[in-house]
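Right, I'll just put the structure down here and ask away after.
== subunit A ==
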Amino acid sequence: MREASRLMVQQLQLTDLCLFTEARYTRHPSMADLHSAFQDHPLALEHFPSGSLATPPRFRRERP
Partner candidate 1 sequence: MNRSIERHRNILDFALSSLLRRKGKNVSLWVMYTLVVFLIAAIVFYTHALKREAALILQGAPDIVVQKMVAGRHDLVPVGYVEKIAAIRGVTAVRPRLWGYYYDAVTGANFTLMASDDLPPGTADIGNGIARTMRIAEGDFIPIRAVPGATTLFQVRKVLPYASELASSDLILLSEGDLRALFDFPRGFATDLALTVGNPAERATIAAKIAAQFPDSRPILNSEILRTYDSIFDWRGGMMVVMLGVAVFSFVIFAWDKATGLSAEERKEIGILKSVGWETGDVLLLKFWEGAVVSLAAFLCGVILAYVQVFFFSASLFEPALKGWAVLYPRFKLVPDVDPYLLAVLFFLTVVPYTVATIIPSWRAATVDPDAAMRS
Partner candidate 2 sequence: MIALHDVTKSFNIGKPNPFTAVRSVGLTIAAARLTVLKGPSGSGKTTLLTLIGCMARPTSGRIVLSGDGIAGFPGGEEMRELDITSLPERFLAGIRRATFGFIFQHFNLVRGITVLENVMLPAYPTGERHGEVRKRAVELLSLFNVERHAHSRVDLLSGGETQRVAIARALINRPSVIVADEPTAHLDTDLSREFMEIVGSFKREGKTVLIASHDPLVCESSRVDTVVEMRDGRILRSGSAP
C-alpha cells in the first residue's frame, strides 16, 4: 500500500496526502500558508472539523 502511494507521489510530483477533501487548505496543507483559511473572507473562522485536525504546522505558526 505504501509503495504504490510512494510511486504515485514520485511520478506525479504530488505534495500532500488525500485525507481531508473539504477545503483547499485541508486538502493541501503543505501548500497552504497561515492565511489560507481566511482566503474566503477576513472573518472566516475555521468551520471545518478537519481544520482543527490538520492545523498549520508549528514552524509556520512560530515564524517571527
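We adopt the following convention: a contact is a pair of C-beta atoms (placed from the backbone, for glycine too) under 8 Å apart; a residue touches a chain by one contact, two chains touch by 3 or more; residues count from 1.
Behind the choice of candidates: all candidates are chains of the complex that A comes from, given by their letters.
All of these numbers come straight from a predicted model, not from anything done at the bench.
Here subunit A touches just one chain among 1 or 2 in this complex, the one numbered 1.
Chain contact summary for the complex, subunit A toward candidate 1: residues 1-10, 12-24, 27, 29-31, 33, 35-36, 39, 48-59.
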